[in-house]
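All protein chains but one are shown in place.
Per-chain numbering from 1; labels A, B and C assigned in written order.
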Amino acid sequence: MSDTAIRPAAGPRLPGLSALGPLLALILLVVLGAFLNDNFLSAGNVTNVLARSAFIGMIAVGMTFVITSGGLDLSVGSMAAFIAGVMILAMNALLPAMGVGVPLILAGMVIALAVGLAAGLTNGLLVTRAGIEPFIVTLGTMGIFRSLVTWLADGGTISLDFAVRQLYRPVYYSGLFGVAWPILVFALVAIAGQVAMRHTRFGRYCEAIGSNDKVALYSAVNVERIRLLTYVLLGLLVGLATIMYVPRLGSASGSTGTLWELEAIAAVIIGGTALKGGYGRVWGTVVGVLILSLIDNILNLADLVSPYLNGAIQGVIIVLAVVLQRGKSAA
Amino acid sequence: MSDTAIRPAAGPRLPGLSALGPLLALILLVVLGAFLNDNFLSAGNVTNVLARSAFIGMIAVGMTFVITSGGLDLSVGSMAAFIAGVMILAMNALLPAMGVGVPLILAGMVIALAVGLAAGLTNGLLVTRAGIEPFIVTLGTMGIFRSLVTWLADGGTISLDFAVRQLYRPVYYSGLFGVAWPILVFALVAIAGQVAMRHTRFGRYCEAIGSNDKVALYSAVNVERIRLLTYVLLGLLVGLATIMYVPRLGSASGSTGTLWELEAIAAVIIGGTALKGGYGRVWGTVVGVLILSLIDNILNLADLVSPYLNGAIQGVIIVLAVVLQRGKSAA
Amino acid sequence: QAKKAVIGVSIPSATHGFMGGLNWHAQETIKRLKTTYPNLDFVLATAGAVGKQVNDIEDMIATRNIDALVVLPFESEPLTSPVKAVKEAGKWVTVVDRGLAQAGIEDLYVAGDNTAFGRVAGEYFKANLKSGAKIVVLRGIPTTLDNERVDAFKKAIDGSGIEILDAQHGNWNRDKAFSVMQDYLSKHKKIDAVWAADDDMAIGVLEAISQAGRQKEMWVVGGAGMKEIVKRIMDKDPQLPVDVTYPPALISTALEITALRFVSDTPVYGRFIIGSTLITPENAAQFYFPNSPF
Partner (left out) sequence: MTAATAPVLELVGVRKSFGPIEILHGVDFALHAGEVHALIGENGAGKSTIMKILGGFIAPSAGDIRLDGRPASYRSGAEAEAAGVVVIHQEFNLAPDLTVSENIWLGRELGRVFLDHRAMRAGTQALLDELDSAISPEARIRDLPVSDRQMVEIAKALSRKARVLIMDEPSAVLTSREVEVLFRQIERLKAQGVALLYTSHRLEEVTRLADRVTVLRDGAVVRRARRGELTEDGMATAMVGRDLQDIYPARRHHPGEVALEVRGFHVPPLVEDVSFALRRGEVLGISGLVGSGRTELAEGLVGLRPAHGEIRRNGVPVAIGTVREAAAHGMAYLTEDRKERGLLLDKNLRENLTLSTLPRFGTPFLSAAREEAALGKAIADFDIRAPRRDLRVGNLSGGNQQKLLLAKTLLSDPEIVIIDEPTRGIDVGTKSQIYAFIDALAREGRSVIVISSDMPEILGLSDRVLVMRQGRLAGELAGERITETAVVRLVMGTAGDSSGSAAHV
């Protein structure tokens, strides 16, 4: 929003030198972590950090497209809770009929994706057809999804049947060739996102719409459809994230996924995507997500003066990471 | 963000007919409230709702300028908590020296304003001098302020000395000619804000910068200073809001002011100010704040199926209020 | 010098009064235990959300080599598997306050009693109000434990003829409780008593009542044992006849007993339920800790 625009000579934000800014911040954090604790670079810790980044990561990749095309989605955290709630209730309900087994898990996954799609579609249609600001639409659905899950849970927690949970657990905890599933799926989503942004019409149109939607419209871009698609894609990715999240915790409640939206948006912006749209960088988002996870991890590695100050240190690092980025670009 | 821009023939958003949208929503809510409960329009309830709106209201008025000039401030809720904490600690510390009396209260007020100014200045300088996105800057300071107050409170609550509190209480609870002080102060702030936006250079510049900061720069507007000023003004208004808030419960803790930022931003957007900047409407913001307070009030007064669904109804009303606005503008 | 034993402590962050008190007690106890037992080390992590708490526990295992975990689950269900994994890794596990969803995971369980918390309050209401009396309730953040408390409360007043006019969520927050109570007062002509269910909320409720000038009409029962409230009970405030304990200091008990496992030969297993008792003007002095932030 502020942007360098006010200094015409400084030239506009360009993905040139500055592109490496967040990466640099990430590397510094890794060095810091390794310095603070010997186990920081152990396979276990690396797996932990990457796997837990996966949920926000997938959501943030979707968010990158929404923001790039000039939108915003505040509802993703509540949406994740809602999807998780519906998914678990559905699986519990199907259990007597289907029995504990892979088909039940698959049914749950399909339901999660379907609910995600429907939720994304709702946001998207309200934004494109009804023409309401994305901020308002998703602020509204944020409240709605969160209430619905609280109501479904009767104020408490919705839990997956224990036997089903045992079967489902490996989807979070095990993996392929020693790489945990969430990491694999996240990596796939990130790569697909990066490719989609740079090498497909969809990505190109997102940037064009965010940059100037009138121009895009004049150039035969179906602006409404692309906008709608960004929200639907995000909904699906929230669904996918939920599929990976449920085996980890096996439950959903009114407090599931609180503030995920803020974290996802922050990751996108830290990664160098412009909040006002027009330019998106998926790999930057991935770096942003990792920076945010690492900050938490590093705070746990070191013993601070007071745990009350965690938030302050987090805040300082976020700002510093972005200063680094600007610093490079100013050079 | 979505905006009518995609329909070139529809013409741009202009403060014409649509201006009355949020007002209409407000009126509908009042009618609904009166219909649901006889006491809704009682002096007591009206005073309660208005006085409660005052904190967020003053902050939202400041936020209107920040958003109009293309900025954003996520830190206001934490900032309020931080200011309240510092103010109370300072008053308690000054108590032995100054004794219970009006000077002590005045000293506390000056401190609140000074801390607000410093906090706003910090945000503003990081945005303008360091050139970091407002979203990131204020996300960072949000964490920092919140942490600091939790730390100052040792995780608990910072309470104003009882005798001081008794003296200070009337600032929230009593008033002039039967109108409570917070309401009076809020009204003054709102009127001053409306005048500043429409009839002073400052307001004009805010709109110009938000509309196109390059044009403003080429037109000899001191873009950086105006931007900085919007954050400082907001900081001062958060300070003022805190001055009115502290006498209410006489305490501050890590949970004071949570989500105020979201409420303030929502009020601004509901009121018809453009999130991407360039057009600000202070009276709209006031209406937005009242709409949000009324929703809460009505939900408490009405007997709903389940209190778990409050959030959902809130969400629906927010979206509807804005649909109403759009509907009028499309006509 | 022998290797230090490391005890990981994972608790929710100080987002409201009770948790603030708990955080304070945890830190104070850790400080004390560290000086008393030089061979003990502690790793404290506070979490604002479930996911973060699971992350914290994972980090303690992966990078801090903890030998024992003291955990106050943010929520029971989601923490069950992760804590079970800690147990399976051969660590000592102490669960505080909120039980896990599966029995038998923890070595030691130290908890308050949410059912008793609601029941004790309910019994007081039943004993001190006539049939037909009207009360309002402020609930906490929608959670299982809030449900337990409210259900126990309702069960306790069952059959007494007391009518609950309203039960909205005050989120264990003073400001929210203040506005909810303001609205209750606008809505209901006659209220005989308020169950605020938490001392933070009670503070907001009392303000709203005094603003409306209806102090004479009703009394308020909070919960947890905040020092300001206990003081007022001690001073025989007619508006605050009693309070129900739910001591944040239970974390200290958990930490101390866990520490025993590493400093003596007699580990203590089992369940310690710290009941909720009624604080009355008579016994208030023994619940008053002026130095605690809560």
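In this section, a contact is a pair of C-beta atoms (placed from the backbone, for glycine too) under 8 Å apart; a residue touches a chain by one contact, two chains touch by 3 or more.
Note that the coordinates shown come from a computational prediction; the quantities given were computed from them, not determined experimentally.
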So which shown chains sit in contact with the chain we cannot see?
A, B
Given that one chain is not shown, which residue among A:Leu50, A:Ala216 or A:Leu299 touches it?
A:Ala216
Sole touch to the unshown chain from A:Gly71, A:Pro182, A:Gly278 or A:Gly311: residue A:Gly278
Quick one: which of B:Leu50, B:Leu126, B:Val149 or B:Ala208 touches the chain that's been left out?
B:Ala208
Residue list for subunit B contacting the dropped chain reads 8-9, 11-12, 14, 195, 199-201, 204-205, 207-208, 211-212, 214-222, 278-279
Could you list which residues of subunit A touch the chain missing from the display?
8-9, 11-12, 14, 195, 199-201, 204, 207-208, 210-212, 214-221, 274, 278-279
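Everything below uses one rule, namely that only the chains that are shown with their structure count from here on.
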For subunit A and subunit C, chains touching each
B
Distance in whole angstrom between the CA centres of subunit B and subunit C is 33
Give, as an integer number of Å, the spacing between the C-alpha centres of subunit B and subunit A.
29
Name the residues of subunit B that each touch 2 or more other chains.
150, 154-155, 254, 308, 310
Could you list which residues of subunit C touch at least two other chains?
13-14, 23, 27, 142
Quick one: in the complex, what on subunit B touches subunit A?
1-6, 8, 70-72, 126-128, 130-137, 139-144, 146-148, 150-151, 154-155, 213-214, 217, 223-224, 227, 254, 262, 265-266, 269-270, 275-277, 306, 308-316, 318-319, 322-323, 326, 330
Quick one: which bits of subunit C touch subunit A in the complex? Just the residue numbers, please.
13-14, 23, 27, 43-46, 48-52, 54-56, 58-65, 74-82, 101-102, 141-144, 146-147
Can you list the subunit A residues touching subunit C in their complex?
37, 39-40, 42, 44-45, 48, 52, 55, 150, 153-157, 159, 162, 165, 169, 248-251, 253-259, 296-297, 300-301, 303, 306-308, 310
